[in-house]
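First the structure, in the form of structure tokens, and then the observations on it.
With one protein chain removed, the remaining protein chains of the complex are shown where they sit.
Our next item is chain A:
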Amino acid sequence: MSVNVRIPTILRTYTGGQAEVSAEGATLSEVIADLEKNHTGIAARVLDDQGKLRRFVNVYVNDDDVRFEQGLETATPDGAGVSIIPAVAGGC
């Protein structure tokens, strides 16, 4: 399964400045592991010490917030778009 991952500005130091990279994996967890293989250090920015998504990171698979789906076990179909977004934006 190959997916396109949109990288937020603050993680682009790990992707050589690329805003979008491709990764392999049938679930979000596998996609993050694959990202780590090719962009060392990125997983520790997205996941906490317990291996869970950090509370100020939002991840969407296509248009769905994975917190409403199966979290890190959310399926990532072939060709899906995965977006990693800082959660602190918005509102007042």
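We take it that a residue touches a chain if its C-beta (ideal position, glycine included) is under 8 Å from a C-beta of that chain, and two chains touch if they have at least 3 such contacts; residues count from 1.
One rule holds in what follows: contacts and distances are computed from a predicted model.
Peer 1: For the chain that is missing from this picture, which UniProt protein name fits: "Succinate dehydrogenase hydrophobic membrane anchor subunit", "Glutamine transport system permease", "Threonine synthase" or "ABC transporter ATP-binding protein"?
Peer 2: Answer from the record: the omitted chain is "Threonine synthase".
Peer 1: Give me the chain A residues in contact with the hidden chain, please.
Peer 2: Considering the whole complex, chain A reaches the absent chain at 6-10, 19, 45, 54-58, 60, 63, 65, 67-68, 81, 83, 85-92.
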